[in-house]
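First the structure, which I've put down as structure tokens, then a few questions once you've had a look.
Removed: one protein chain of the complex. Kept in place: all other protein chains.
What follows is chain A.
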């Protein structure tokens, strides 16, 4: 329980910081608090996920400290909102991209999500993304827009393509979060409020998916197919939240995509807007496959017995109706 508390503490420290060292300290507290959570079960996969996570996050933190130091050398101050040195801005975007899991540096993310249990994976993909996005938001007026938008387009592309051949649900959710992060960073230099909106809606949808998967304990696609026997109502709400995550129009997930495309066309970047909406079709394919597997098909030997579950899930019926 202390670990959750220190996670919240680290996030709060990073959000309310205006000096680089406090932001770095909050990020380090988060990293340190999540490492025992990942490696709680002494399975070799969990330990391996913890090592990969620790290495990547520690290098990203060190890079961030170094970029703030070079900025302080050239401009003489440690304020977060004033980044005047272009190489340090570049290093800072690279460091935050490593922390978030954007595209040139996304290689750790699916494996770490796969190696951790479902609730810690939930924490990893929603709560741990919050402090780096707040740092991005605070410094968004002085970052390089072309670099950010190329990284975002590549991450949407990669998130869609690499999710196509997966059978483990945690890896699928990892790739979906990579592509959603791409949607978030593409708008950050033009309208940071949309980034926040996307982040909130994305975290809401992902928490409901993770919690519903946690209660039926589905780790593979084949387990998804037999999950309708355990709790039929949960299955239908899972289908609705998955489609909302994909961004289909009558559901809530369409809202950030629509607003982002509108903002991009206002900024005369219509080719970018068409490219990212085409690439989100790739993600749509595996979301559809997930819903198809979970609700429409019947397994070869259908067993209609009800197994027991242990976690309450009334939250899931609320989120698709948002």
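Just so it is clear, contacts are C-beta pairs under 8 Å (C-beta built on N, C-alpha and C of every residue); 3 or more make two chains touch, one makes a residue touch a chain; residues count from 1.
Following the convention adopted for this analysis, contacts and distances are computed from a predicted model.
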item	value
Candidate names "Isopropylmalate dehydrogenase-like domain-containing protein", "Tectonin beta-propeller repeat-containing protein 1", "NADH-ubiquinone oxidoreductase chain 4L" or "Actin-related protein 2/3 complex subunit 5"; UniProt protein name, chain not shown	"NADH-ubiquinone oxidoreductase chain 4L"
Touching the absent chain when the full complex is considered, from A:8, A:32, A:130 or A:197	A:32
Residue numbers in chain A that touch the chain omitted from display	21, 24-25, 28, 31-32, 35, 39, 42-45, 47-52, 54-55, 58-59, 61-63, 65-66, 69, 72-73, 76, 110-111, 114-115, 162, 165-166, 171
